Each structure stands twice: as C-alpha cells, then as structure tokens.
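Just below is one structure, and these are the notes that go with it.
Only a single protein chain was left out; the remaining protein chains are all shown in position.
Then we have chain A:
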Amino acid sequence: MIFSVLIVNNRGKPRLVKFYVPIDEEKRLPLVGAIYDVVSQRSDKMCNFFDGNHIENEELKKWGGDIKFIYRHFATLYFIFVVDGTESELGMIDLIQIYVESLDQYFENVCELDLIFHSNKVHQILDQVISGGLILEVEPQMILNRIKEQDDFVKQTKKESKKKKKKKGRK
C-alpha cells in the first residue's frame, strides 16, 4: 500500500503532505524534512528509488520494515511516494507520471504556484487516484472527468442557491 504522498519543492518547502496512516501532527514535518534531505542529495542520474534504511525515523519503523521511497523530480518539485513492499517500484513511477499528467491537464501547464493557490484541488485530484493507500484510478482522462463533474456540480448548487436567494428576495 501507499503510506504517504509528498510534494516538496527544491528548497524543502512542503507543498502537499498526505499520509494514509495515522501519524501525529508534530511528527509529520520532521519526517518530510528527513526524506527531503535524502532526496535532495541525489543527482538526477541516480535511480528513482531508495530503501527505508536510508532514513532513521521512528515513525517509519512503526509502518513496518519493508519501506521504499519512489520519487520523481519535475522542474522545481519533488514528487515522493512512500510505499511498502507490495507495490512495484516501476509501477509507482508511472503512477507519479499519471498524477502529474492529471494535474498538468487540469491546471493547463501546472507550476508550483498552482499547487499553492489551489491546494484543495490538488488534494481532490490525488483523492481520485489514491484512496486509503490504494490505487483507485490510473487513467488521467477519467480522473479529470470526475473532477470536472464535481466542479460542475458545485457550480450548479451555487447557481441554485443564488436562484433561491433571488426568489426569496422577490418574495
């Protein structure tokens, strides 16, 4: 299963922190920092995975011994997935690809600022791909359709509520 999805920028600032296992609030950022330290040391030529034993953190031990980190580096952002032994490394690389593609299509040329200003959307898209640590959907188009459906739905309800208000005002 997937334990955590992290988006961190080149300077170590977290842009999205999502855990699929219970973890205390104060322990989240130190863990993210520790992971960033390792990731940022690695050159782009190196492979995209490393083992849990590279990082000494008590929370990681709680999740079990067999932990892998799979990350990709896009421009200013690191996308890091923390998974256990049941996930395939290469599969995860492709999953990151899918997630980034969906973001890219939704925001039309995604950049770091989009992630800051629309953090709720970033979460929403991620929730379409992964839920409870499991892969739900791997087709970017399907993901986008869902999000658009939701957006439309929200707009509709907004319109309806406006109409209601207008009606109320008329009455």
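Note that contacts are C-beta pairs under 8 Å (C-beta built on N, C-alpha and C of every residue); 3 or more make two chains touch, one makes a residue touch a chain; residues count from 1.
We take it that contacts and distances are computed from a predicted model.
A.B. asks: Looking at UniProt, which of "General transcription factor IIH subunit", "Ap-4 complex subunit epsilon-1", "Geranylgeranyl transferase type-2 subunit beta" or "Vacuolar protein sorting-associated protein 16 homolog" names the chain we cannot see?
C.D. replies: Listed in its UniProt record, the absent chain's protein name reads "Ap-4 complex subunit epsilon-1".
A.B. asks: Residue by residue, what part of chain A touches the chain that was omitted?
C.D. replies: Touch with the absent chain occurs at residues 1, 13-20, 22-26, 29, 42-43, 45-51, 54, 86, 88-91, 93-95, 97, 116-117, 119-120, 123-124, 127, 131-139, 141-142, 146, 149-150, 153-154, 157-158, 161.
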